[in-house]
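Here the complex is missing one protein chain, while the rest keep their positions.
After this line comes subunit A, so read on.
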Amino acid sequence: MRLAIERLAVERGGRPLFSGLSFTLGPGELLVVEGRNGAGKSSLLRAIAGLLHPSEGTITIQSEAIAGRTAPQPEQGPAGPLCHYLGHLDALKPTLSLARNLRLWRHVEGAPDMTIETALEMVGLDGLGSLPAAWLSAGQKRRAALARLLLVRRPLWLLDEPTAALDIAGEALLGGLIVRHLSAGGVAIVATHQPLPIPASTTLMLGAPQR
């Protein structure tokens, strides 16, 4: 998996957030995006995912070769179903049980990876699958959102403030999940204020430095 961003510019409501942004990421690389509030960290992730149209620039993605076949040609355009996007919201239906909530996301495009039980175990929510999502704490909901990343394999992870509401053990767990993803040849872009428990390959500072 290779991701190349060239001269990317994003504006919100006519106000430019950033422009001329270029970087490339190869297999196993982690990019940490930092910057003050409103610098455009979330917008950058949403633009790469395809949830927001950049005003300028190109996104090029070359997904990995699959078992003996040559790697497909690089394709221009947002990541779409090639990425896992973890936003500020946890996308859990409060009345449905945790396992039912996750069941839907096992069918999305991508190679199936883990069963729901294993994924819940990985994020430390084992035994809670039958609980309605409304009963979970903020941190547990965040862990459930992390479990969703494990159900189906997608080469690009776009994580927006993934440590929000997580406890210390949760942060370590997140670090472990990212390392696992990277060592399988994946690419991750994490927008965060908190220092991550794992070293970044590259750090990107968006916007003017904090005053």
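Everything below uses one rule, namely that contacts are C-beta pairs under 8 Å (C-beta built on N, C-alpha and C of every residue); 3 or more make two chains touch, one makes a residue touch a chain; residues count from 1.
Throughout what follows, contacts and distances are computed from a predicted model.
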Chain excluded from display, named as in UniProt, from "Spermidine/putrescine import ATP-binding protein PotA", "Branched-chain amino acid ABC transporter permease", "histidine kinase" or "Heme exporter protein B"
"Heme exporter protein B"
Given A:G87, A:G175 or A:G207, the correct residue touching the omitted chain is A:G87
Among A:A49, A:L98 or A:L136, residue touching the chain not depicted
A:A49
In the complete complex, the non-displayed chain touches which residues of subunit A?
46, 49-53, 79-81, 83, 85, 87-93, 95-96, 100, 103-110, 148
